[in-house]
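Then we have chain A:
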Amino acid sequence: MPLLSVEHLTTHLFTDSGVVRAVDGVSFSLDRGEALGIVGESGCGKSMTALSLMRLVPEPPGRIVGGRVLFQLTATGGPVDLLMLSNEQMRKVRGKRLAMIFQEPMTSLNPVFTIGDQIAEAIKLHEGGSRRQVQSRVVDMLSLVGIPTPAQRANDYPHQLSGGMRQRVMIAMALSCRPEILLADEPTTALDVTIQAQILDLLRRLQAEFGMSLVLVTHDLGVVAEVAQRVIVMYAGKIVEQGTVDQIFRQPLHPYTQGLLKAIPPLAKLPPGTRFATIPGTVPDLAHLPRGCAFADRCPKVRENCRENEVPDDPCNVGRLVRCFYASNP
Partner candidate 1 sequence: MFTYIAKRLLLMIPTILGIAVITFAVVHLAPGDPASLKAQSASEALSSDRMTREIVEGTRALYGLDKPLHVQFAVWLKRIVTLDFGTSYRDHRPVIDKIGDALPITLTLNILTILIIYIVSIPVGAYTALKPKGFVDRASAILFMALYSLPSFWVAMMLIALLCSGDYLNWFPIVGFVSDGASILPWYGWVSNVAWHLVIPIACLTYGGFAFLSRFTRASMLEVIRQDYIRTARAKGLPEWRVAVRHGLRNALIPLLTLMGTLLPALLGGSVIIEQIFSIPGMGRLGFESVLARDYPVIMAIATISAALTLVSILITDIMYAVVDPRITFGKR
Partner candidate 2 sequence: MNRLAYFIATALFLTVPIFTASCGGTVTRDPNVLATTLPANPPTLNPIMAADETSSEVDGYIYESLLKLNNRTLEREPQLAKDYDVSPDHLIYTFRLRRGVRWHDGTPFTADDVVYTFEQIRNPKVDAANLRNYFKDVKRIEKVDDFTVKFVYARPYFKALEIISGAPIISKHAFDNGEDFNSHPVGLRPVGTGPYRFVEWKTGRHIILSRNDDYWGPKPAITGISFKIVPDGTVRFELLKKGAIDMDSMRAIQWVRQTQGTSFTDNFTKHKYFVPNYSYIGWNMRGPYFNDVRVRRAMTMLVNRDAILREILLGEGEVVATSFYKFGDQCDRSIEPLPYDPVKARRLLEDAGWADTDGDGILDKDGLKFSFTLIIAAGSPLQRSMALMLHEDLAKAGIEMEIRQLEWATMIKLLFERKFDAAIMAWAMPLQQDPYQVWHSSQVDEGSNFLGFADARADRLMEDARQEFNKSKRNKLYREFQQIVHEEQPCTFLFQMPSLVAVAKRFEHVIDYRLGLDVLEWKIGPWPKLIEW
């Protein structure tokens, strides 16, 4: 039984220019200890999916309008639908069982409290304990995420830390109650490439150490390839392809996945005169999606059928989710 299974999660943004279907019937599951990557370009709904799991969709304009998020809260007994929990109950899950880190470590920490305070807040809330106990937990967490001289650093304010350090603090805060699932929303995007490597290493290490499940939301296929075991590719609010890392990177079946992979410049000088591979066109307006496949306008393999009919999960019977009538190897 999976730790978390998401069924037809649907989140809409109600804006002036119409209803934006940010997350449009997304289903997937996550096993204990598994690392799942969600990739896609900006606006594909990947972050909104993560926020929906936490029930942190900014409201207004957003609202979760349907679906289920089944979380195996207790070892025995059935899973619980997080969307049906009361706010009070959901708060006890957040931070304790299901934690999240965000893209911008610069702004994700409250500037007026010390980082020690901010980590301690979560520990006190979910686990209680004396001041001293909490404090030592804070120091432990900080040293766990590789912050030198953690006892002193705990008294620092966020602005006194570098970006990489802040992201470490965010991770320490998220892991302070040993959650079963960590949602990481673009955890390295705002960081420099050398720092990014540090954080990815850290995340990998801690995931193994804590035995927790990880949902890694990113637009960087490289990051996914390094960290995740299973990958979900999203486009226009829908999952277009799902599979193991090897499947996605070595055998992409959806034309969009294929295009994405091609568009990444490899780390080697291309022969001069080589054109960069691109996916023509732009992402469709999520408030006014065309009928049929959302990728149709940009797809090199598009046919009449694509524009007419809604694409089911696995129309080609390839054994995994590939939302394309004409899924095939490139």
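Candidate entries met the following condition: all candidates are chains of the complex that A comes from, given by their letters.
Of note:
Here is the rule we use: a residue touches a chain if its C-beta (ideal position, glycine included) is under 8 Å from a C-beta of that chain, and two chains touch if they have at least 3 such contacts; residues count from 1.
What you see is a predicted model, and the numbers here were worked out from it, not measured in a lab.
Listed candidates 1 or 2 all sit in this complex, but the one touching chain A is 1. By the touch criterion stated above, chain A contacts candidate 1 in their complex at residues 54, 56, 58, 60, 87, 91-96, 99-100, 102, 104, 107-112, 118, 121-122, 125-126, 157, 159, 170, 173-174.
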